[in-house]
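The complex appears here without one of its protein chains, the remainder shown in place.
Chain lettering (A, B and C) follows the sequence in which the chains are written, and residue indices restart at 1 in each chain.
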Amino acid sequence: MTDRIDARVARAPGNGGAIGALALPAIVFLLVVYVVPLIMVLVTAFTDPTPGLQNIEAALSPTNLQTLLRTIEIAGAATLVAIAIGYPVAYVIAGAPPRLQAVMLVGVIAPWMTSVLIRTFGWQVLLGRIGPIPTALRWLGFDVQSLLQTWAGLLFGLVQIIAPLFILPLVAVMRQIDTSNTRAALTQGAGPAEAFWRVYLPQTRNGLQVGATLAFVVALGSFVIPDILGGQDATMTASVVNDLLNRQGERGPAAALALLLTVTIFLLIGLLRLVTAPGSRWIRARDGNYTPSPPRFGRLRWGPIIGLMRILDWTRLSSQRWILWGFVALVQLFLFVPQLVTIPISFSGTRTMVFPPEGFSLQWYEQFFTPDWLGAAGTTMIVAPVAAVLATVLGALAAIGVERSRTRGWRMLGVPLLLSPLIVPVVVVSVGFYITLINVGLYDTVIGLILVETTAAIPYAFVISQAAMQSLDPLYERAARSMGASMSRVMRKVILPIIAPSIIVALLFGFLTLFDEVVIPVFASGIDVTVLPKRVYEAIVVLSDPTVAVVGTLSIIVAAIVLVAALVFVSRSRTASLETITGGERGR
Amino acid sequence: SPASGGGTSKGRVVYAGFGGTFDDLVKKNFFDPFTEETGFPVVMTGDSPPPVGPIQAGVEAESPDWNILILNSSGLALCLANDLLQDLDYSKIPGAADYADPSYKHPKGAGMWAFGDVLWSNTAVFGDPLEKWEDLWDVKAFPGKRGFLNQAHKTFEATALGMGIEPADLYPMDMDLIFERLDEIRPHAVFLDINTINNQLSQQDIVAGPLNIIRVRQAVLDGIPVGYTWNEHLVDVNYYGIPRHAKDLDAASALIDYMTSPEVQARVAEALSYTPATKAAQAAIDEETAANLPASEVTDSQALHISADWWAENGVEAEKRFSDWLQKG
Amino acid sequence: MQNAHTDSGALPTVVASDSAPRGRKGHLKISGFSKRYGSLLAARDVSIEIEAGEFFSLLGPSGSGKTTTMMAIAGFVTPDEGTIELDGVRLDRVPVERRGVGVVFQNYALFPHLTVWENLAFPLETRRVPNAQIRDEVEQMLGVVQLEGRENHYPTQLSGGQQQRVALARALISRPSVLLMDEPLGALDRNLRGHLQHEIRRVQREFGITTIYVTHDQDEAFTMSDRIAVMNNGGIEQLGTPADIYRNPKTLFAANFVGDNNVLQGTVTGVDRDAVEVLCAGSVVRCRAAELKVGDDVNITVRPEAIRLGTDGTSGGNRLKAVVEDHVFTGPTMRYHVRLADGTPMILVESGFDHSFHEIGAQVELAFPAHSASVFLNEDAERP
Partner (left out) sequence: MQNAHTDSGALPTVVASDSAPRGRKGHLKISGFSKRYGSLLAARDVSIEIEAGEFFSLLGPSGSGKTTTMMAIAGFVTPDEGTIELDGVRLDRVPVERRGVGVVFQNYALFPHLTVWENLAFPLETRRVPNAQIRDEVEQMLGVVQLEGRENHYPTQLSGGQQQRVALARALISRPSVLLMDEPLGALDRNLRGHLQHEIRRVQREFGITTIYVTHDQDEAFTMSDRIAVMNNGGIEQLGTPADIYRNPKTLFAANFVGDNNVLQGTVTGVDRDAVEVLCAGSVVRCRAAELKVGDDVNITVRPEAIRLGTDGTSGGNRLKAVVEDHVFTGPTMRYHVRLADGTPMILVESGFDHSFHEIGAQVELAFPAHSASVFLNEDAERP
């Protein structure tokens, strides 16, 4: 395949090589706002307190390596669980009629409307010794005390956070699959389960890979949840970094450990091939022509599983759709339950946050409608949307540039850079943000916060738009060009409208991410500029303030509004809408 | 935002507290009257222990967010080790002259009061409260999940007492021995930040452990079935310090002056259930109140005073080893 | 995953075991099949009985319900009404994978993650054919569809035509008792299509596979089929042998859809036992007998090749005067577009290697026998 790619094409008619320059704004933005602070932090690994490699040596201590291993273990386990519960959900969503599909997708995304912290708080309530889940388990005769500070508890929390990240890309890929080949398998004597295993599953490999990698990476870098739900036996490396940095002031060792974590994540991703194998359905030939790429997925011939599938088929169990639907309903419930807990607690009569709550009062609502909370909410409603729009514009342009440029440099430079804010644990760079913002006089300002928060949303915007571009048949662009449209007109009238639903999804994702982003504001905003997540963080982690339950309840209402809006959007935009959520055209 | 007071002309106090019930009480009883009296608004942020990383970064950038830090002996040691604090001008703190003990008067930290951590336990689980630290290690007689703070400070003392060491022989502490004991309790315990411990106490997820008396007492008031003992309660001092390069020094100084003034010190016992730092204030406490204060005349026989000296000397290493131990998993 | 029967144990199965003798299996009977999509009746009251081993074509324009009917046989479409029986077994509750029906899908439906070889081996593997035999059969099949040397390519690496050949091979390889083909040769060029038409027929005869073949190409349907059903708007317009349908269309639609036809409008002036006489373009035209009465408004259809052309009078039944408007060389034929005196356009075809040649503008006389002219009442004079 390598002989097909050739930089010579820059002179050829057709798409100009210059289209890659669309990636430039995002790249420059990230270099300035992201890479510079990051380097400032990482450099301290070798300079603080004295120059040398002692921090690196310390970071490689057996304890740290053990923690790193545990981090991978936990993140891996959470990812596996997310796959196990997320795959059926994605499958059902992809096969559902458009309306239902929209509802279910919103159902997957909606939990993101509620702060991670609030959900974690929900889990705390649900999983505690006298919480509903252990109580129910005891009632069933299991010897459980508390699920808090156990692996199980941690997995509950982590999985709930990462499941949407896994599900959404997978749905996008599944929607592209032409189900007639599953039908063909049926006519060839394979039952539904066998056909699924041998024909359907292999075709979803791209989505599995991207989704699982995203989920895994986010799990690897998390620390708020493991701290609260996992306890000391589930300490993850990012927690240690945070601890060293925040509580012990050991900046050099923290940077060294952060470096270790970052390198590890990059290596793991390299193994998972997110960056190296973008999974495009099209291969650019040397003249900028496109040919479909050969599949990157092989066959699944795992004898015992095929045997199992045959048993499922023989017993007709695989035809019982209600089993699948029942399971999916349970998963959706699982995704929603922690924030539902906040509704009763928001009416709690006392400060103690227990479930079921004691007494009844509206005091926490009164508390929320004070300048303290409303100010934070107001700032959030400026910072999150503006940064999300900025990130989406930059990310989408970059995706178009990277995907349509014939110069490989854009991809090789752009993809790792654009994804790095997702990959490098945010706690690492946040200190850098703090220092940089102080130095340029933007610390504790709305503009400064918008700039640095934008970096966190760019990867989502990029990944989602890129997926859309990869499945957008270049033929449309050719057709438009042959009708006299300039490249800019093709962008405006063809590419952007076709991938518009994906861009809206990217925008939504960016907004939700930032609506919930706590680590960056904890560092990059000071006393005067406070955003809701930071306020929630303080309320939960510091103040034990049930006002967070009010925030949780209100965000459920906002999520419901978004759901209705999404439905309206779907019914308005007819064919385009979900048809193209991350893939331009129907399976061919 | 909390800063809506602004303080453009007059300056303001930005205070790094511990959060939770404690900060609520401080605000209600001291900061609100302070603002009323002096016109300096107080912005409160909370985290426990103090966020050394951001403070350090702020100090290095010569523009820390905070101008008042509340510290215990371990926090003070940590800040000193990183050279984050500036010398206090005691000439502007007349109240300090009346300190009951010279240890309250640190060059970079003005003592406010003595506070205490007690052994608490869930009475719905155990009936009567546990009585001594050894009970905490007796997982057979008293099964259930224990909750400790995720810091060496005070956890070490509780552990040492838990292995039966006499309070008089406590210092210097033998860290190796302490970690052995910690290893024993580890499977039955969680080690979390104070606010999470507080939450889990309320949610009755943990059933016993050491915790600040204010928080324990609030839980009792909230109707959570917990009891506690004054036996071998751990006593430490809270200091107010000012970071180097802090802004609005006059506001910060005014607060320290205010907090050490006789009128305020006189209210400490009632407001916080802590023992005030000045002789006059201590003398004014009646017997009945004293029985519910840490290291008061009544309870002092049962108190164990945390050694600021030991922590100043060993604090950094202790915390480091402790977080390593925690991390081991 | 496809349908929700609850009592799974008692399901009938139609797949013949591998050791059972092949041959007279595959008697298919569709009775009163109807399928509704929303307000659209995609199939209405379709009844067809197909003998074991018969080659049966569904011929009709786009959207006429061909695929719907076929998918009902395969089991992907659940009939709203009607039943389908295979060798006396009602298929209602037989799941797709046990029907023993091979399908070539309209859009190939190849497994994109498997190579050509693996695609072909798939149906054999599901039936647990031993590996050595799989190898033999796949190799043989590759030969049949002329894809030797391509076995390690993936579908996306093949041309459309090659993909369709793989699909065909894959459906044939497990020797089903019924083979359904939905326009399997649509994407192929003429020579290959001819070759494969022949191959399909050969394999079909060899194994006696009952075959239902969907096409909208009349030539293909005629060349290959024992019988044909002409479909329109979800219903069957006419069912019969190719010659029957061609020479004796039952409806104007069938007359028009199957092969080229000239349509003339006229009024019945006389009816006798052997013929109907119609006044048309100023002349009286004798047509094949039909149940009509004098005064009826009618359409006459005459096949282009039934018309002979000359400047002088030649023998034959009917005669009409016309002017040559255009002539198109198509290779084996020369096609003349002419116009009658009243302005009606007509087409006629001269065949053979050496055609007569008439200049544009030439006055010619058209002659065609009475039995080549069909006549229909004007009511159903809608075009498809």
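Please note the rule applied: a residue touches a chain if its C-beta (ideal position, glycine included) is under 8 Å from a C-beta of that chain, and two chains touch if they have at least 3 such contacts.
Since the structure is predicted, the reported quantities are computational estimates derived from the model, not experimental observations.
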Write out, one label after another, the shown chains that touch the chain missing from the document.
A, C
For the full complex, which residue in C:L147, C:L168, C:A306 or C:V375 touches the chain that was left out?
C:A306
In the full complex, which of A:I130, A:A485 or A:I504 touches the chain missing from this view?
A:A485
Return the single residue from C:E148, C:E291 or C:D354 that touches the missing chain.
C:D354
Provide the residue numbers of subunit A that touch the chain removed from this figure.
3-4, 9-19, 22, 285, 287-289, 473, 475-476, 478-489, 491, 493-494, 497-498, 500, 574-576, 579-580, 584-586, 588
Where subunit C meets the chain that is not shown, the residues are 61-63, 159-162, 186-192, 194, 216-219, 222-223, 242-243, 246, 256-260, 303-306, 328-333, 335, 349, 351-354, 368-369, 372, 384
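Here is the rule we use: only the chains that are shown with their structure count from here on.
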Building nodes from the protein chains and edges from chain pairs that touch, which of line, ring, star, complete or other describes the result?
line
Which chain's mean C-alpha position is nearest the mean C-alpha position of the whole protein set?
A
Chain centres computed over CA atoms; the one at greatest distance from subunit A is chain C
Centre-to-centre distance between subunit B and subunit A (centres being mean Cα positions), rounded to whole Å
39
Interchain centroid distance [CA atoms averaged], subunit B/subunit C, Å
90
Here the gap between subunit A and subunit C, centre to centre from mean Cα coordinates and rounded to Å, is 52
